[in-house]
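Have a look at the structure below, then the notes.
Every protein chain of the complex appears in place save one, which is left out.
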Amino acid sequence: MSIVLGPNSYGKAENRVVRIYRDSSRHEIRDINVSSALRGDFTAAHLSGDQARVLPTDTQKNTAYAYAKKVGLEQIEDYALALGRHFVDDIEPVEGARIDVDEYAWERIAVGGKLHDHSFVRKGQEIRNTVVTIDGLGDSQSAWVVSGLRDLVVLKSTGSEFAGFLVDDYTTLPETHDRVMATSLTVRWRYLTTDCDWATAYDEIRTVLVEKFASVHSLALQQTLFEMGKGVLQARGDVAEVKLSAPNIHHFAYDLERFGLANNQEVFHVDDRPYGLIQVTVQRDDVTDAGSAWEAVPALR
Amino acid sequence: MSIVLGPNSYGKAENRVVRIYRDSSRHEIRDINVSSALRGDFTAAHLSGDQARVLPTDTQKNTAYAYAKKVGLEQIEDYALALGRHFVDDIEPVEGARIDVDEYAWERIAVGGKLHDHSFVRKGQEIRNTVVTIDGLGDSQSAWVVSGLRDLVVLKSTGSEFAGFLVDDYTTLPETHDRVMATSLTVRWRYLTTDCDWATAYDEIRTVLVEKFASVHSLALQQTLFEMGKGVLQARGDVAEVKLSAPNIHHFAYDLERFGLANNQEVFHVDDRPYGLIQVTVQRDDVTDAGSAWEAVPALR
Amino acid sequence: MSIVLGPNSYGKAENRVVRIYRDSSRHEIRDINVSSALRGDFTAAHLSGDQARVLPTDTQKNTAYAYAKKVGLEQIEDYALALGRHFVDDIEPVEGARIDVDEYAWERIAVGGKLHDHSFVRKGQEIRNTVVTIDGLGDSQSAWVVSGLRDLVVLKSTGSEFAGFLVDDYTTLPETHDRVMATSLTVRWRYLTTDCDWATAYDEIRTVLVEKFASVHSLALQQTLFEMGKGVLQARGDVAEVKLSAPNIHHFAYDLERFGLANNQEVFHVDDRPYGLIQVTVQRDDVTDAGSAWEAVPALR
Partner (left out) sequence: MSIVLGPNSYGKAENRVVRIYRDSSRHEIRDINVSSALRGDFTAAHLSGDQARVLPTDTQKNTAYAYAKKVGLEQIEDYALALGRHFVDDIEPVEGARIDVDEYAWERIAVGGKLHDHSFVRKGQEIRNTVVTIDGLGDSQSAWVVSGLRDLVVLKSTGSEFAGFLVDDYTTLPETHDRVMATSLTVRWRYLTTDCDWATAYDEIRTVLVEKFASVHSLALQQTLFEMGKGVLQARGDVAEVKLSAPNIHHFAYDLERFGLANNQEVFHVDDRPYGLIQVTVQRDDVTDAGSAWEAVPALR
């Protein structure tokens, strides 16, 4: 019989951990959704149901909560690195770990113009994310940090064209030199380091992304995305590559001439589906290989 | 046969209209989801399929987009009033209309510290809403405006108690004098007017809601919600009543003592379901009856 | 100050209870999502935060699980009646209760053509629901059962017309005598009884609904829905009224002539939004008033 076990992993997904820092009367909040996945030789569990080498997913859950206290939850990258290294270094059968963390941002409520000590409103907008991969043991251990964001919805009401494209028998789209361009960005970038001021890096990268989106006169969403990724690499020497995924949220000018009304790119119908989906990688050509960094990263949507 | 047609309505739901104001190089954006529902004597359509008195839902859709240009889309309340009155006043068989509008907020992207003319990022946070009801014809016509918001997620990390409650055989909950209180607010308020500076009113009410949430020391979510509603009525003489619906998003302190770690209200598990659900009305006792104002308003969730 | 507490309720929403009957080796499964909401004089809780009359929502949760064992979970209507009566009869401050139960159906897995004793696959299709309202104490207590279903998606590929409708300046829709008609049904019906073979009633009503949808030649969705409701009332003398809510899921024939292909109602684009939304009540004109039966029932979507 030639049927064998192939690649496999297991873990606890979507632990909803909230950490309050209350050392002073001015509290801080961290709000995350963390998933762990472990790899190693778990053949016996699959072939005979022998769990002797399997650390329960329930234990992984306990550890995720405990580490929010033990190492703290200042920056999700540091927390994920600590948690991933623990599983690989301290649990004998584990040879690799992926820690995936979403972070939801909060801001202080202002009362009479003064920011409150312990009351917060969820910030909305994008979700910050990191996927940390730990691979191997001892001196041959590798660690990768791929951080990113998603659900950052941006729109420009002019400054976007789409023309000069390839035409075949199924092409009916007219060219345009002025359209609404809108998308909900998912971006991930691979760091060349595991030790960095993650918060500053995140803020800088987010700023570059939205500024480039705003300021590039767009001949195509592809071009805009490439410029955004390029801007990130120019701003951060410690980022090796950027992957961007952007649904083109189509805004169709509604035909109002039928009702005696002009519509000079003023009234649009926003369609849910289908949507264009553009996926771009921008990378340095002179850096070390990504190794397993992207292997366990969920595909960009 | 005693089987008869009872209350009925029909309309076009969830028209996704975007309106760009581009009179100058500094564009403005309005982004809404609008639904219309019409009432009247549509017995023939139901009993024999005779559509002679039925304005198609497709026509209602066209009208929603046309009115975004014809009357504009400055404030959702004015747009909804105009649209609702059109259906009742101009379409003979229509005797009543409900226009339900969600609005998604956008803010300008800052480029180099300067707000961009035509590039925007979706603001996130709460969705603003209005439900306008037009009822009857000519001099006996009534119009009600019920506005509100939803998905405003707030949390306080202390300043919340729950104790002294009723105990029965199924009660196992311990009392607490310090807990995390979090909720995703849905609030609706009925205006006593149909002509108002809607944007200012909205901003004032939202400010009162979050300030009261932050500053009231809470003995129960019920008490907090009542104070929030009361604050709105105190701030705005043109609001007759406020309905608040608040899921109590439970934050459970995780038991870390099992791992030799203290957890002084620092690490929490956030549970999805079940959740407490508190629904409160705060109203003036000296105003005119609500009439049909709430009749067609979807139940608070 | 004329600001007062208005209508209010509180409860525990979305308790996900599964009940396994394992008295023999052939297990049975019931899978529900149950929410409770209590009414009464809870003024003190709102005005001063005094919880002395408030049975915690946590207790309501415990009770929902306990009653799945104590009274069992054979039919959701009986379970909801027992749970609602318990809260009103046994907890002094409670004067009214609403119990809302969704039920997810499962079917046995067939192994080698034989239905398995304890392995199940979720059936999919519609969600069965009941909303039981208990109002008042002792001899003046009323109890209503409003049951229903939702997410029953049906389609007919011909036998549907839409023509002869009202035309105004915004009407552009062409008439059609052959179209695809599709909807995702939400239906609720009010029983005149609190003691009935609920399972048989449900099966009969579901059968009438889909059979009428299939067999009525439709001149309008309104007509189809009226016939469906009428069929239910004809089949079940213990049902007083039926409310149906049906989004018209639009199927647009795709224009293939541009590519030299005929499209005789064969290839369609299904649009998500906007959608027509038709809401109809069919009722007997000779039955007792609905009282509070519908008051706390969430609006049909």
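Letters are used for the chains, namely A, B and C, taken in the order the chains are written, and counting of residues starts over at 1 for each.
To be clear about the criterion, a residue touches a chain if its C-beta (ideal position, glycine included) is under 8 Å from a C-beta of that chain, and two chains touch if they have at least 3 such contacts.
In this text the structure is predicted, and so the values were computed from the model without any measurement.
**Student:** Please identify which residue in C:87, C:213, C:226 or C:275 touches the non-displayed chain.
**Tutor:** Result: among the candidates, C:213 touches the missing chain.
**Student:** Per the definition of touch given earlier, which of A:177, A:258 or A:284 contacts the omitted chain?
**Tutor:** Hidden-chain contact among the options goes to A:284.
**Student:** Just name the one of A:127, A:220 or A:253 that touches the chain not displayed here.
**Tutor:** A:220
**Student:** Kindly note down the residues of chain A that lie in touch with the hidden chain.
**Tutor:** Residues of chain A in contact with the hidden chain: 2-16, 35, 37, 42, 45-59, 61-63, 66, 90-91, 93, 161-168, 170-173, 218-220, 222-223, 225-226, 230, 233-234, 241, 243, 247-248, 273-286, 298-299, 301.
**Student:** By the contact criterion defined above, which parts of chain B meet the unshown chain? Give residue numbers in ascending order.
**Tutor:** Residues of chain B in touch with the missing chain: 169-170, 172, 258-259, 272-273.
**Student:** Which residue numbers on chain C touch the omitted chain?
**Tutor:** Touch set of chain C with respect to the missing chain: 15-22, 27, 29, 31, 62, 65-66, 68-70, 106, 109-112, 116, 118-125, 152-159, 180, 210-211, 213-215, 251, 254, 256, 258-259, 261-272.
Here is the rule we use: only the chains that are shown with their structure count from here on.
**Student:** Strictly by the touch rule at the top, which chains does chain A share as contacts with chain B?
**Tutor:** Expected: C.
**Student:** Please decide if copies chain B and chain C contact each other with the same set of residue positions, more than half shared, or with different positions, and reply same or different.
**Tutor:** same
**Student:** From chain B, which chain is the farthest off, judged by mean CA positions?
**Tutor:** A
**Student:** Roughly how many whole angstrom separate the Cα centroids of chain A and chain B?
**Tutor:** 31
**Student:** Chain A to chain C: how many Å between their CA centres?
**Tutor:** Those two chain centres are 38 Å apart.
**Student:** Centroid from C-alpha atoms only, then distance chain B to chain C, rounded to Å. What do you get?
**Tutor:** Whole-Å distance between the two chain centres: 23.
**Student:** Which residue numbers or ranges of chain A touch two or more of the other chains?
**Tutor:** Chain A, residues with two or more chain partners: 258-259, 272.
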